[in-house]
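Taken from a larger complex, these chains appear in their original positions, while the remainder are omitted.
We just call them A, B, C and D in the order they show up, numbering each chain from 1.
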Amino acid sequence: MSNLIKRDLLLSFYSSANFFFTVSFFILILMLIPFAFGTQTEQLKVLFRGVVWIALALSIIITVDRIYNADYEDGNLDIIMQKNKTIEYLIISKYITHWFIYCLPLLVILPLLSFLFYLDYLETTQIFINLFIGSFGMVFIANFVSALTLGARRTIFLKAIIMIPLFVPFIIFGSDAGSWPILLALSMLSFVISIYVTAYGLRLYGE
Amino acid sequence: MNELKTENLSCKRGENIVLNNINFSIKSGETLVVKGRNGSGKTTLLRILSSFITSYEGKVLFNDVGISEDNLYNSKFNLIGQKNSLKENLSIKKNLELWDILFNEALDHTKLLEHNNLYHLFNKDVSSLSDGQKKCISLHRLNYNKYDLWFLDEPFVFLDEVNTNLLIEKINQFNENMGTVILTSNINLPKKFHKEINI
Amino acid sequence: MYIKIKNNHIELIKSANPYLIFATIFAFVIGLYYSLFQSPPDYIQGDSMRIMYIHVPSAWFALMTYSILAGSCVLWFITRNPLFNVVARSIAQVGMIFTLMSLITGSIWGKPTWGVWWVWDARLTSMLILFFLYIAYIFLWQAISNKELASKISAALAIIGFINIPIIKFSVDWWNTLHQPASISKLSAPSIDVSMLIPLFIMTAACFLFLVTVSLIRFRLVLIENKVLRTSN
Amino acid sequence: MNELLDMGGYAIFVWSSYGIFFFSLIIFFLINILNLRKYEKIFNKTKNKID
């Protein structure tokens, strides 16, 4: 399990999906807000709360292909599945690395960004907590969608259309400051579902 | 002394029966060559033996235990299929690093690659290798130790004569160390191996 | 037109290195002395305007370096002289650092003067975009493993990126949703005092020396990197 | 002296910006110097191999 995590982190580092890139990506996406909506301070604040979620969702949507697809196509998934016979460990490692590479950077620069968008300390903390909890749930969802669509026609749109509705509850409760307990419940629910469904999907495509 | 054996193995893919009553048995130190027409199920057979495909009829026994019952079976074989498990856009070096982690074993790649005359490509991207060179690197996975069984799906494809002979030598050596090899092949091999079946 | 980089050129650069380093340090020490101790505080902004002495040179060199970068990429395509490629690659990262510094010092300065760390106005945002253009140039080069190809591709990108700068800078006029805070124009008015110009001038010179020193070090680095990549491949 | 450190109440801004500025420049300079050393070493090694 720790081997797989190490390997995935190294791989993403080598394929220049490194920390620096993801951070830049998030900054750029959030930078679009003032361009698209103007720059009234009060409005920026409101928008920021929403757009961090959209940025997170986007980062997960565009990287959903990386979770299993790349390894499936070049044959590495065979090796991975052979070496990790307890498929649940395999999946959990994938959760961890995917979260680490594509969600953590957002959390790391969140304080800086919320500065730029005039949020105060308390607000930032609330957003941070929500994002932290919610991002895990979204990663769980992305994982099982990725596993289920392994053999489907390679279409990120299809995956987006499957995922976005599943992300909606996270976005609704996520942009509401106090509702982290609900997010926690949602994340836990998606964990339970995801681990079964992902295992099912991987076994199917192993054939 | 290990023994791998199938009993009345049959398998369907989609609607078609691709394997029909396959029976063979192979012992340590032997090599089995699986021959057959395109689409006759050679690759399917290897994927059953390496327990990726689990929906088959009949039995696959390793030392008289069904392979799905044997928890350790997965750590006993090394399967080299047609997908080369290489990341096209990374250098050979980085690819091998990634494998080292996955296989949990640090090989001395320098020496091994020099043996195949590939060391000068060490820092090149896989995407800039020729087909034969890619195949050689893919077969490099055979250097990871500790396996009793090798399953090789058309390993000689793309290899030139010299590399073919190197591989045959390697297989012979593995056999001498009591390893078991099952390989599929469409072409006539320059050497006769112990056993051959036609499916 | 075709300038070939010879060994004795590199030797020259090498031997100039310690002097350059010394000069840079010297200029920075003098500049620091003037900007922190020898100049009076501004009568509106007080001591916070001392940040100007590092902010403004960084901003200038951020822009200048990108112009040189794009310029030498153009020259490379025209003359096919690899020297320009090496120049572009050795200067890019210094430019990126200056851009980052100008962003950071600017926004630290913004807090006491504007009351916020950041405003979304054209100049600031154009600077942020410039930063990402540098990043795109540097990392695109790294992401392509065939380095000959990588140089061509990233040079093309650098040239295209140059267009973005004037577009976004002129957008100050078009983009009506925002206006530039007055505090900037007040400072940049010609009424600026000589006692402020001296430290600004020295710091600018120091930053320029830094740019040259590090660029020359990176020049050697890039050349040797090319050689190593060539032999190891 | 205290007055000077205080920067008329703007101490944190002035000192932090100067601090970050010089810290970054020095780090950047060192990275490049060290990289150059590293590559020079590699280069000399490969050259010796060829010789």
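Convention: a residue touches a chain if its C-beta (ideal position, glycine included) is under 8 Å from a C-beta of that chain, and two chains touch if they have at least 3 such contacts.
Quick caveat: nothing in here was measured; it's all calculated off a predicted structure.
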Stoichiometry of the full complex in this file, given that only one copy per chain type appears: A x2, B x2, C x1, D x1
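Everything that follows uses one rule, which is that only the chains that are shown with their structure count from here on.
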Approximate Å spacing (C-alpha centroids) for the pair subunit C, subunit D: 16
Cα-centroid distance, subunit A relative to subunit D, in whole angstrom: 35
Touching two or more other chains - residues of subunit C: 232
Junction residues of subunit B, two or more chains touched: 89
Subunit A - residues contacting subunit B, complex: 3-4, 6-7, 10-11, 14-15, 70, 73-76, 78-83, 85, 203, 206-207
Touching residues on subunit D, where the partner in the complex is subunit C: 4, 7-10, 13-14, 16-18, 20-22, 24-25, 28-29, 32-33, 35-36, 39-40, 42-43, 46, 50
Residues on subunit B engaged by subunit C in the complex (per definition of touch): 89, 91, 122-125, 127-128
